[in-house]
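Notes to accompany the following structure.
Only a single protein chain was left out; the remaining protein chains are all shown in position.
Each chain gets a letter, A, B and C, in the order it is written, and its residues are counted from 1.
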Amino acid sequence: MRMEFVLEIARVVLYVVGILAFVGFNASYLVLLERKGSARFQLRHGPTEVGPFGLIQPVADAVKLLCKQILIPKNVDVILFFMAPILVLLPAILCMVTIPFGATIAARNFNLGLLMVFAFAAFNVFGILIGGWASHNKYANLAAARVVAQNIAYEIPTLLIVVAVVMVTGTFNLQEIVAQQAGGFWRWNILRLDLNPLQPVAFLMYFICLLAETNRAPFDMVEAESELVAGAYTEYSGMTFGVFFMAEYTNIVLGCCVATVLFLGGWQCPFGLVPGPHWFLLKMYALCFTVIWVRWSFPRVQFYNLLNLSWKILIPVSLANIILTALMLKVF
Amino acid sequence: MRNTIQEIISGAYSLAVGMKITICNLFRPTVTLHYPHESATMPARFRGHVELACDPETGKPKCVVCMACQRACPSGCISLDGQKSESGKGKVLTAYSLDFSLCSLCGLCVESCKFDALRFSKQYNLAFTRREECTFNLLERAQVKK
Amino acid sequence: MSLSAIKQKLAEIAVRSADAASPVPLAVDTAHAVRGTDLDVTVPPERVTDAARVLDEAAFMLESITGVDFIAEGQMEVVYDYTFTASGERVAIRARVPRAKPELPTVCGIHPGANWHERETHDFFGIVFTGHPDLIPLLLPEDADFHPLRKDYGA
Partner (left out) sequence: MSLDVQNLDRETFVVNLGPQHPATHGVLRIKLTMDGEYIVDAEPVLGYIHRMHEKMGENRSYAKFLPNMGRMDYVAALFNSHGYVAAVERLAGITVPERAEFIRVITCELNRVASHLLWLGAYLIDLGGFTPMLYAFDDREMILDLLEAVTGARLTFCYFRFGGVANDVDENFVSGTRVFVARMRSRMPMYEAFVSKNIIFRKRCEGIGVISAETCRRYGATGPVIRGSGVAYDVRKAEPYSAYPRFQFNVAVSDLCDNMGRYRVRVDEIVESLRIIEQAIDQLPGGPVMAEKVPRSLKPPKGDCYFNVESARGSFGVRVVSDATENAYRLKLRSPCLSNLHLFRECSRGMLLPDALAMLGSLDLVIPDIDR
């Protein structure tokens, strides 16, 4: 009994540290990947000076951000101002708890894991709204208002797509969803055309929603630097901005993790070799790279086209997707 | 309805083409110079700040103190001084200072010089921490270079 | 409207020469290659709006307004440069105002684009365009009370 208790404590500590390290590592090294990637997309070098190939650049960045003064503008609602970055980052970290990195590697194996992810993921919009509002800056206010409209618009198709997947899998348990996709890439949900011929389209739509939900270019209304200076982050400096930045990348990682679990078979091997966490990470980082790739390929969409895309295209198609899935389930 | 579908498909295609272009560029060699490790070679006519050209035989500046450059300078950044040469013929340059903080690198001074005594240096990455450092003593520079 | 028709209309507006015996209007045909304009008309300052209206009806475009300070003559000249976008003909309208009281009516109502040009000319020369909706400094600081392009302004 006592031994079990100690083991459980050790397990919890291990996972807390592990997840925090994972989040911190990803946030810093995805920034590096973004900088390096964007540089290579644009025929430049990117950071090269700190460490070999600039590999220690994230450390330098972190030190710089930590050393910077945190400016608090006049008329700012200080409590909300500082609460906002934490409110954005924390839910994203919390969601990591349920992600199954491998058959046995998951902090908690919930039955309602998927539900929890989306419940917490919806929080980040509060953070940005509060941050933008508390900043007492017109650009930040405009950006905050945009972000709320954008997140509401994209929450709906995301959930509709996920519902269709859940109808196929019949469970909210992420570990189980992965387990069902064993046996090769044709068993992955993205290619289960026998269950629903629209599945690849659903994945694509999920990916678009992922970009919009994480406020990534071409849907980066929250920053929109050529329109709103730095949007909701305009007044944030030093590490407060750093936390927003971390949150952005953590959200991307989370979104990609969920996409991997739901559509790409999680830690399963595509062609019957040894499954394991390496497959999960490979798929997840491939998705992250695609997110970066998309960002450096396109201009930003207009705000109303962004909403049009959601309300006029994504939502109707995802509804059709649900109906089709239901029909297929009923018929076959 | 049909137009919308057509637009979605053609739009998605255009986005795919865009992504293809960027991914192709990912594997191309970079076009930028890796600055502190490599630096660009300046073309022969590059207009840097001016420097005095010396006679290859005597090693002395070719300048005859005709003041044409001082007159030609739109910003008034050139000041020079000379004294009668010992042989009694012509003048010898004793001081030539260029206030680089005023210089607009237009090159009118070099153009005005009939004796090829001025030329452009190839230095392009000049930086100073104090204003006084912007005033170059070109005579000294010419001697140091030699 | 052909250039000769415009010339005729502008000639009616133009300043008559001082020679009382033969009051010839001061509308000058100039060679484009030599002076850059096809027609150069001096009008009385109060009639610049009439000239502007004639050119506006002919679909000319107002390119710029500028002043020249002729301090020796105690006058300032305001030059309006027009161009015709279809064929590239140019007309310059000039008006001379006394330096002591440099005032002439605005052409903003006819060419909205004149707004900034007139503000600029007011900045630099202190020429007042009466009836201008918003004659505040454009390029100079908003509290500027000097007119740098006047010849008696010490640089």
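Please note the rule applied: contacts are C-beta pairs under 8 Å (C-beta built on N, C-alpha and C of every residue); 3 or more make two chains touch, one makes a residue touch a chain.
Just so you know, these numbers come straight off a predicted model, no measurement behind them.
Hidden chain, full complex: it touches shown chains A, B, C.
Among B:Ser10, B:Gln83 or B:Ser101, the one in contact with the hidden chain is B:Ser10. Contact with the undisplayed chain is limited, among A:Arg11, A:Lys64 or A:Lys138, to A:Lys138.
Interface note for the absent chain: among B:Ser39, B:Ser104, B:Gln123 or B:Asn137, the touching residue is B:Ser104. Summarising the interface, subunit C meets the missing chain with residues 32-37, 59, 61-64, 66, 68-69, 79, 81, 83, 85-88, 90, 92, 111-113, 115-117, 120, 124, 137-141, 148-149, 155. Residues of subunit A in touch with the missing chain: 38, 41-44, 138-139, 142, 145-146, 217-218, 220, 224-229, 296-305. Against the chain not shown here, subunit B presents residues 7, 10-12, 14-15, 17-18, 21-22, 25, 31, 43-47, 72-74, 104-108, 111, 120.
In the analysis below, only the chains that are shown with their structure count from here on.
If touching chains are joined by edges, the resulting network of the protein chains shown has some other shape, matching none of path, cycle, star or complete graph. Distance between chain centres (mean CA atoms), subunit A to subunit C: 63 Å.
The geometric centre of subunit B is 43 Å away from that of subunit C, both derived from CA atoms. Subunit A and subunit B have Cα centroids separated by 49 Å.
Contacts from subunit B toward subunit A in the complex involve residues 4, 8, 15, 18-19, 21-23, 25-26, 28-32, 34. Residues of subunit A that touch subunit B in their complex: 37, 39-45, 48, 293-294, 296-298, 313.
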